[in-house]
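Complex shown without one protein chain; remaining protein chains in place.
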């Protein structure tokens, strides 16, 4: 079955990102397809490559990047939500005149249309939030 | 009177940061002293200099930076919470082997002791959160 | 000095106001702000709770948050006192300590 | 196919479970996960609500979230069914649509 | 994308205290271009999103509530409000910034059960 996933909260503060990750992992293990994971609201913070969690804790952001790499999962960050919150890729940083960017590998920044499209294309939309 | 302020949530997602800002502004206008504003939990996101909110909206992060500059308010970001969430100054980025940093002007990164100290030194601690 | 309790959540969504009322000492004050202002309004399922609480607490509502949510002072329960941000600051100087019900 | 409702908040803190139960069609299912698992336990103020709801809904609880919070299956209300993440995935394939009560 | 799906936006949170209402509205506007069958449900504190006369000036925040009036221009006109949520808050349809259909809990439950996709924020 083909799934779309929506993550509304950032890493660590709420369990939403953890739950979404565990769900996606379990779905992949069962042979399902993850059409897209869309990060909205504070969910965009999952896409920062600058986070440095304590050694004895999970690295949520890195875990997503690795999942994208290993399973070709499409991780999309909402551009409007990301701009508001300071998550930028190199191109966006340049366009906005910012001197740094912070998007992690495996994520791409795009519009809300990607969420709508995913919800239509997938057979199920699963939402994780606060 | 001497105030310490604690901000537990990031910009935009919750009103906490807005309320804290309006409170601090009103307190300063009345001639009170803001001993320190401490940013904890997702509150550390207030300190990103990469945010680009829409033109017709307030720029929460920049507003804090300007307040620090104009009124010499001590804006302190918890280092442990900031590392977890990818808010780094140049020194910290270097130490962690990260290729970018994102701390905005007017903020400094320090330990939780700064929160405790502020709560003891100030005559009032006001907490804004979710 | 008496405690100032701050409540920033809707009483319909969360339990913070009811916990505050359960644990606020008599004579302490309560400031309703952000989504907490919904508790200050007449004609809701919570109006009676606030009316009862007024017997033992001074209750305040932050007008900027009231206006942001399309509510006016005329809709506020009689006895609940209006403050702006400057008034919020004043309340924190005349009360001690300040206790947030997050 | 019937809807799967997901509830991830404590019934003591928020109104999401009670709203879900008010608006969930008969025969639809409910998954309690994250802090929502507190609703699945025996001997709490909410146990009766869940027991009543079992007459019209299949109710599931996510075991990893139960264990994380120090609760065991023995404490879960009889009739509430246990699932792990794989079981959560299965529920989403056998129900349609999935409705989150955030 | 030949199919037409029934997309429901479930709004349960008050405006301004959190950003969910505002950013949900942005999804609705973008989503309107996809020519699906769109409905919005306002339940619990979500009914406050539609309250008339919101004025955020003194808070310094953005007043996005007039945008609900623009929904009709985007052909988004199925706005459902739960009667029980209104009543609990002492509100009626006249207090709302746009025309809505007021449904009982039972009616809304039935409508929700017919959807293909539910967006929650």
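Should a chain be cited, it is by its letter among A, B, C, D and E, assigned in written order, with residues numbered from 1 in that chain.
Everything that follows uses one rule, which is that contacts are C-beta pairs under 8 Å (C-beta built on N, C-alpha and C of every residue); 3 or more make two chains touch, one makes a residue touch a chain.
Predicted model, so just to flag it, every value in this text is computed and none were measured.
When you scan D:23, D:50 or D:63 for touch with the missing chain, the hit is D:63.
Along chain B, the points of touch with the absent chain fall at residues 6, 8, 40-41, 80-81, 111-113, 115-117, 119-121, 125, 127, 129. Residues of chain A that touch the chain left out of the display are 12-15, 18, 21-22, 56-58, 130.
Mapped onto chain C, the interface with the missing chain covers residues 2-3, 15-16, 19, 22-25, 28, 96-102.
Everything below uses one rule, namely that only the chains that are shown with their structure count from here on.
Between chain D and chain E, the least number of touching-chain steps is 1. At the interface between chain A and chain B, two copies of one sequence, more than half of the residue numbers in use are shared by both copies. Between the CA-based centres of chain C and chain E the separation comes to 27 Å, rounded to the whole angstrom. Our note on geometry: chain A versus chain D, Cα centroid distance of 26 Å, whole angstroms.
Of all residues in chain D, those that touch two or more other chains are 15, 96-98, 100, 102.
Along chain E, residues 13, 16-20, 44, 59, 61, 117-118, 120-121 each make contact with two or more other chains.
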